[in-house]
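Submitted below is the structure of interest, expressed as structure tokens.
One protein chain is absent from this view; the other protein chains keep their places.
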Amino acid sequence: MILEKQPLIFELGKPGRKAVDLPKLDVPEADNLVPVKYARTQKAALPELSQLELMRHYTQLSNRNFGVDTGFYPLGSCTMKYNPKINEDISRYPGLSLLHPLQATETVQGALEILYKCEQALAEISGMKAVTMQPAAGAHGELTGLKLIRAYHRDRNDLARTKVIVPDSAHGTNPASAAVCGMEAVEIKSEADGSIDLAALKAAVGPDTAALMLTNPSTLGLFENKIEAIAKIVHDAGGLLYYDGANSNAIMGIVRPGDMGFDVVHLNLHKTFSTPHGGGGPGSGPVGVKEDLVKFLPNPRVQCNAGVYSWITSEKSIGKMQAFHGNFGIIIRAYAYILSMGGEGLRRSSEDAVLNANYCKKMLEEAYDSPFDRFCMHECVLTSLKQKPYGIHTLDIAKRLLDYGYHPPTIYFPLIVEEAIMIEPTESESKETLDGFIDAMKKIAEEAATTPELVHNAPHNTIVSRLDETLAARNPVVKWEAQ
Amino acid sequence: MKIPAELKYSSDHEWVKVEGNKATIGITDFAQDQLGDVVFVEVPEVDAELTATEGLGTIESVKAVSDVYSPVSGKVIEVNEQLEDAPQLINEDAYGKGWICVVELSNPAEINDLLNAEAYEKLLLEEA
Partner (left out) sequence: MTWSYLPHTVEDRAEMLAAIGVKDSMDLYADVPDSIRLQRPLALGEPLSESEVAGYFQKLAAANANLQEYACFLGAGAYDHFIPSTVAHVLGRSEFYTAYTQYQPEISQGYLQALWEYQSMICEITGMSVANASLYDGATAMAEAALLSCHVTRRNEIVIARSVHPNYRTVLSTYAKDFGFVVKEVDYTDGVTALDALAKVISKNTGAVIIQNPNFFGSLEDLSELIAKTHEVGALFTAVSDPTALGILEAPGKYGADIVVGEGQPLGLAINFGGPYLGFMASTKKLMRKLPGRIIGETVDKNGKRGFVLTLQAREQHIRRDKATSNICSNEALCALAATVYLATVGKEGYTEIASQCLQKAHYAQQALAAKGLKRTFTTPFFQEFVIKLSGNIAEINKKLLAQGIIGGLDLGQYYPELAGNMLLCVTENRTKEQIDTLVAGLGAQA
């Protein structure tokens, strides 16, 4: 049961209650260990409630949330596939979760083996020489990758290469990563189908080109079939190719970024390799590189000598991207997934993901505008242009889907498609689930024409209706104020 | 779309009201309409030296952010502090209470490079 109203945790309980019993101090107590000038003057106003009050509160909150286990979540570009339960269990084994990152290597051989073997597996899947497991997320991987590319050019004393070419269809993180890496993002226009305009690329590359960042399949869910020509143009100009692995779920075991000509690639373990998204993290964004860039990878990496694992560092390394070894708990889950699927299972997953996306596209092509007359990869882009005459926009359709019990697709992205609706069903979903979703989408298209108000005022069945985002941003209330 | 005849305009959609060697700067009605509900305005600091065509601040709406470029050069002598609590003034009264700052002109000749109302209206028609 979902309650109509849920108080804030601060509004529950009363002074004197507690949610856990702590042990008594078992050593003699000493006084004045903290000088008065350093001591806290006012206790933090944290909640005081019983354990049951606390559990009810967060259980109620969980009921007001939608996850992959709740229902269909076709959020384009995010690969909301099923998160296998055994992987959750494994990541909590005390022998894996209760390890200190600075323990002596002889006491963590099992953990090092996981890092090492997961690296090997990801190198095989991406066609790369070596992989760093440190980056905590996709965007963090991008930053790492661009730093590697900078280090590569710098090492060759090729200092003028500070420009990163990014297509206008790219994820927002691409130009942002370039900027945060102290480089200049050069945006090039895509062709109408989101593919690279070769003439524009040729005009953009030069002695100042550090890299081209590309997502393939593109953010429009289409495979860039000119990829070999693109790689040649960039390499001939002395630049490197960076692969944004956000869309790798379409291609596992079929084609590898390394074989497409990419030099650096990040993979999103929380997308392609089934680790849970956690409500926005923790993820993991390992970065793979070709031979020439291995020596720049973050320190340290795991090496294996005659079955014994140890850390190695490189003098030319860019440094560190996290305090320790990356999101180990997530890496465990991804590696467990890879082992469960095997090479054959990963390939089958990609094929099914592509099949599901094309099926949705085909079945919705009549009701919705479908701007690209090609097979899509793991996601398809539709628009609400057919609904526009009724005053219905993509946002309205998304909100109406909530009433039907579905998480909406990604909307208004990619930016180059007007009123975009980007559907990524993933391979986890059955035909029955897809058919249910397709029916709902068709019904909404009908409602848009017959009862547009119903769609425009959606959602009707959620715990809150549309929220005032302008108010939130104008007068930010970002924390609780103690009375 | 309002385009008062007595003001000067930049092609980046700022307006300038010149009084002696002082110029008041804001963004045009067209610009506020494009942005939608303004939620925050970053105004320059008093005494800041502005250079024509360089950024003087930013305006944020819920899902966009836009740089404001200074149409003229000079020193900031006054900023609209009301915008801090009421950024919606930009939407409600772009040419009046939504002014952003007042500048003491260091190169008054720059005014001649700006558009008059007629030229600005033509620019909007071309962009549309």
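The first chain written gets the first letter, and so on, giving A and B; residue counts start at 1 in each chain.
Throughout what follows, contacts are C-beta pairs under 8 Å (C-beta built on N, C-alpha and C of every residue); 3 or more make two chains touch, one makes a residue touch a chain.
Fair warning: this is a prediction, and the values are worked out from it, not measured in the lab.
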{"item": "Touching residue (missing chain; options A:236, A:259 or A:292)", "value": "A:259"}
{"item": "Candidate in contact with the missing chain, chosen from A:75, A:188, A:397 or A:417", "value": "A:75"}
{"item": "Chain B residues that touch the omitted chain in the full complex", "value": "39-40, 42, 60-65, 67"}
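As a working rule, only the chains that are shown with their structure count from here on.
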{"item": "Distance from the mean Cα position of chain B to that of chain A, given in whole angstrom", "value": "39"}
{"item": "Of chain B, residues touching chain A in the complex", "value": "37, 39-40, 60, 62, 87-88"}
{"item": "Contacting residues of chain A [partner chain B, same complex]", "value": "469-470, 473-474"}
